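Have a look at the structure that comes next, please.
Omission of a single protein chain aside, the complex is shown with its protein chains in their original locations.
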Amino acid sequence: MGILVKLQVFEGPLDLLLHLIDKNKVNIYDIPIVEITAQYLEYVKSMDREDLNIVSEFLVMAATLIDIKSRMLLPKEVNENGEEEDPRDELVQKLLEYKMYKFMSLELKDRELDAGKAMYKIPTLPEEILQYEPPVDLDKLLSDVTLSKLNDIFQMVIKKQEDKVDPIRSHFGKIEKEEVSLPDKIEYIKDYAKMHKKFSFRKLLESQHTKMHIIVSFLAVLELMKTGTINIAQEKTFDDILITTV
Amino acid sequence: MEITKLEAAIEAILFTMGESVEIEKIAKAIQHDEDTTRKIIYNLMDKYQTEDRGIKIIELDNAFQMCTKPEMYDYLIKVASQPKRQVLTEVMLETLSIVAYKQPVTRAEIEGIRGVKCDHAVNKLIEYNLITEVGRLDAPGRPLLFGTTEDFLRKFGVQSLEDLPEISNDKYEDFKSEAEEEVQLKLDV
Partner (left out) sequence: MEITKLEAAIEAILFTMGESVEIEKIAKAIQHDEDTTRKIIYNLMDKYQTEDRGIKIIELDNAFQMCTKPEMYDYLIKVASQPKRQVLTEVMLETLSIVAYKQPVTRAEIEGIRGVKCDHAVNKLIEYNLITEVGRLDAPGRPLLFGTTEDFLRKFGVQSLEDLPEISNDKYEDFKSEAEEEVQLKLDV
């Protein structure tokens, strides 16, 4: 088993890139793209694959870096003004912009600390004034709203919603996440073991309906071995494993 | 510590609390005994007597409270009774249109259609009496259902909800085929 390394969490690909640039103490305007790309890929490789959405965002940046890396090898492109273009320019601009907002967010945080110490007072209006509710002048409020405008707005809202629905993917069946809990599975195998003093591991797995159930069953068997509830034996490699209750 | 700082502290305490605060509590907060605290408060009360102050401190049993001077009452009524500036924002209009066409509708449904929270817009529309609670959905959590008001119908000269301009199925079909075309275009590229 490999050594578990606690990875620093980054807010996104730009965050990670800034960290690498910082760590390597290199100039943001002259990123050594080969080294940084290698380090970046190294990190992405070690990422937790559980959340594919997050991983895919990091992968897009990885592709961008590789693209820049390959363009760096080619003769430099020249823009309309006859200047040589650096394939890294766009990335540098993005990094600078991101770095700026990250910096500003820290400034804001400082301000929050101070402003958070001010306390306010709840309104203490006399009851009769509190009760007073200004009448709503609907005519004024809705002066330039017509029924057909309202209709247009509704259609626009609905259209926006439909735009969001991907017409291709929405035809796919719904994939539901099935929850299989390890403690439940352990209980199940304990019961199973009570009924069969000695049983086949393969048979146990065959009785599981989905991949997730098989995986969790396997984990449950490992756990029960660890706690000494069961013993396992295997004659030869690839042979069936026999489980006995202790 | 200087007296002025303590006066400031007491002012801040009485302001934030709004209601009456026992001398015991104030004394603890400024870490002085009650007698000293009382002296400081009396001193502070004197300062409030001047003409340019609209608030004062009053003593009630063993407590003190900050309140407005009675002669300020007229101004307060003038502020409090001013109509709030009422505007229908784009967000509110969208929410209103969804309620109008999909009623009775829950907050969650509106949010589902718009893709963002709509608490503020819904509350404002209720305040303006354009939409109102019409019941609860028979579902877990029994969420509130909203619908348009009579004021809404009157304002738009609609006899009943059936009179609302129709959203025809044609339109839906249009949107659908439009969207599909777009995708087709993308695939062709």
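Some notes on this structure:
For reference, chains read A and B in written order, and residue numbers begin at 1 within each chain.
Here is the rule we use: contacts are C-beta pairs under 8 Å (C-beta built on N, C-alpha and C of every residue); 3 or more make two chains touch, one makes a residue touch a chain.
Remember, predicted model here, so these are calculated numbers, not experimental data.
Within the set A:52, A:122 or A:195, the residue that contacts the chain not displayed is A:122. For the options B:91, B:126 or B:144, the residue in contact with the chain missing from this view is B:91. Listed by residue number, the positions of chain A touching the unshown chain are 11-15, 25-30, 53-54, 57, 61, 94, 96-109, 111-112, 114-125, 156, 160, 163. Touching the omitted chain from chain B are residues 2-5, 7-13, 15-18, 21, 25-26, 28-30, 47, 50-55, 66, 68-69, 72, 75-76, 78-80, 82, 85, 89-91, 115-117, 120.
Definition applied: only the chains that are shown with their structure count from here on.
For the pair chain A and chain B, the distance between mean C-alpha positions equals 34 Å.
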